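Here the complex is missing a single protein chain, while all its other protein chains stay put.
Every chain is named by a letter (A and B) in the order it is written, and numbering of its residues begins at 1.
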Amino acid sequence: MEFFQAFANMTAASFAQHMANGISLGSLYAMIAIGYTMVYGILLMINFAHGDIVMMACYFAFFGITVFHIPWFMTFIGTIIATALLGVVIERAAYRPLRDAPKNSVLISAIGASFLLENLANYLFSGRPMRFPDIPLLSQNIAVGGGVQIQAICFVIPVITIISLVVLLHIVNHTKTGMAMRAVSKDYEIARVMGINIDNVISITFAIGSAMAAIGAIMWGIRYPGITPMLGVMPGLKCFVAAVVGGIGNIKGAVLGGFILGLGEILIVAFFPQLSGYRDAFAFIVLILILYYKPTGLLGETTTEKV
Amino acid sequence: MTMKKRNLLLSIIAVIVLFGVANFVQLEMDAYIRRIVNLCMIYAIIGLSMNITNGFVGQFALGQAGFMAVGAYVVGIFTVPVAMRPGVFYATPMNPAIINIYMPLGVALIVGGLLAALIAFVIGTPVLRLRGDYLAIATLGFSEIIRIVITNASSITNGALGIKNIPPLNDVRIIFLATLITFILITLLINSSYGRAFKAIREDEIAAEAMGIDLFYHKNLAFMISAFFAGIGGGLYGALLGTVDPKNFLFTLTYNFLLIIVLGGMGSITGSMLGAVIVTAGLEYLRVFDEPLELFGMAIPLFRPGFRMVMFSVLLMFCVLFWRKGIMGTEEFTWDKFVNFCKHPLAYFTKKGAHAE
Partner (left out) sequence: MNVLKTNSITMQFGGVIAVNELAIDVNEHEIVALIGPNGAGKTTAFNMITGVYKPTSGTVQYTDVQGNQIDITGKKPSDIAKLGIARTFQNIRLFKELSVYENVMIAKHLHLKANFLAATLHLPGYNKEQAEAEASVEKLLKSVNLWELRNEKASALPYGQQRHLEIVRALATEPRLLLLDEPAAGMNPKETEELTAFIRQIRDQYNLTIFLIEHHMDLVMEISDRIYVLDFGMTIAQGDPQSIQNNQRVITAYLGEDEDA
């Protein structure tokens, strides 16, 4: 009943607004989920710190523009580079020493890295929310009629996501580096024997995944300007879920999963306003359903463990 | 006197001595010390509970904060005297179905534990069938969902306002007894045939299955038992604080117990006990890091709020990277080793780690 009421009350303009919200949130999830899926594809580990890498990228951009007054365009490029480096450093420091350790140790190390980044941000930047700087044009609202306004960035986010995805798929499918990455994710040992420098491939994977996260983080900051040290936690968990929903290890799957979660989350709240308190629960319910009915995810392949 | 009898006697003496210490703390120490000692013991209960799944069955679950919240809220909801409830639930009136149900603390603890176990069953049924590493994310997520539900179910939980006026449990001796019972029960469980089955799953799932151990049943059982004790621990935690609030049970709380079991040794009961004391007392004493520090008239710039948690996370990383086995590894403290150590204290250091049979 309430659903129909909510639906009936919805004008075309407000529907457009919900769709814009959903698509932009979905795109942001997709950008972050790519990093999870790439790392999992190669190292078979959940990079718990990935959400916190997003958070750090937001702070990098914040400091570049607000504190050091670097032009926003330069800051964004700097942020992407710095975040990629951060991803590589985390892998070197926290994951590489445990390459041959039991899987649970790596998982704990990843949690430790995540917790360290959160606490470090809290210590260095304080826990008070900071306001992500307004970016000319992108932060402005555009009136779409019916008294509804949509932020300009909402139109830009999907475009940038698609461009990034195309570039990434080109790298993975048509370059030598990409071939090495696919080889390592297919069979770690054989790739090593074939003379592929595993360490380099892993570093590049972390760099690319973190760069994608940085692009996502910048757009995130413009869209949702309140930044705090815990900002990356919930998106991080949800984006891992998105990667699992799409089929872990599969880049297109991560994007699909990101859109399903982002759109789903926004539309459920739009149609069932009384459920808005449970918004964050949506992703985990989807996770349980997908693991139950299709554990390999929507686009994942079935594998059999060798005994 | 046989070894077994001697060990039992030593254990009984140890319990009496420790109870004496608890009694002394209760009667002679100030409220601050009492609080730390109580917290150590409650963290030990929850650390032990987490060690069942993570240390003994080798399943990486991160839901402890959520199960604690369940236990704490059952205590919060049902032990507040009926007359005081309208004052606590001043924003949203309490649901009439439960407004007159009162439970004494002991009953509420057990109910909280059982409810946590039931929730663990509901979560575990879909999740435990699947790959181990998804369990970490799924349990973390569910721990947050429990919190979200608590925040939203205002007529039962008082929502974001939390529940105040819980009759405080401020007796070190009672918490000591609860910890002792938990310790004994978990030790007995781990030393039973079921405990061996758990360890078999940790060592090799495929071989365990081939030996007739039903993976799903045993993982779920361990998960439920773990949730049960986390619920009990959470209930005691709520009673100790005297108030519960959804913010007390953020998933980062679980990381405390993770550090406890990693530091103490994954798969060691006595290790978890040690870990709990070190981590809880350590976190308390690390508070100096959050205070401004002056040395020779110069303010040391590092020391300001937040530094303590930075040190905490560095410690966790350090343990995993360089000291993976923790203090005890999968070993246990036993009287035999202790007696041997007392007889030949030097031999222990010369033959590092070797124990005479």
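Operating definition for what follows: a residue touches a chain if its C-beta (ideal position, glycine included) is under 8 Å from a C-beta of that chain, and two chains touch if they have at least 3 such contacts.
Since we're looking at a predicted model, the values are computed, not measured.
Enquirer: Which residue from B:Phe19, B:Tyr194 or B:Phe303 sits in contact with the chain not drawn here?
Expert: The single option touching the absent chain is B:Tyr194.
Enquirer: Using the touch definition from the top, which of B:Met29, B:Leu180 or B:Ile213 touches the missing chain?
Expert: Of the candidates B:Met29, B:Leu180 or B:Ile213, B:Ile213 is in touch with the missing chain.
Enquirer: Hey, which chain B residues sit against the chain that's not shown?
Expert: Looking at chain B, the ones touching the missing chain are residues 185, 188-189, 192-194, 196-197, 199-200, 203-204, 206-215, 221, 225, 330, 357.
Keep in mind that, in the parts below, only the chains that are shown with their structure count from here on.
Enquirer: If you average the Cα atoms of chain A and of chain B to get two centres, how far apart are those centres in Å?
Expert: Spacing between the chain centres: roughly 32 Å.
Enquirer: Could you list, by residue number, the parts of chain A that touch chain B in their complex?
Expert: Contact set of chain A toward chain B: 44-46, 94, 97-98, 101, 103-105, 107-109, 111-113, 115-116, 118-120, 122-123, 126-127, 234, 237, 240-241, 244, 277-278, 280-281, 283-284, 287-288, 291-292, 295, 307.
Enquirer: Would you mind writing out the residues of chain B in touch with chain A in their complex?
Expert: Going by the criterion above, the answer is residues 54, 58, 60, 62, 126-127, 130-134, 136-138, 140-142, 144-145, 148-149, 151-152, 206, 252, 255, 258, 262, 266, 304-307, 309-310, 312-314, 316-317, 320-321, 324.
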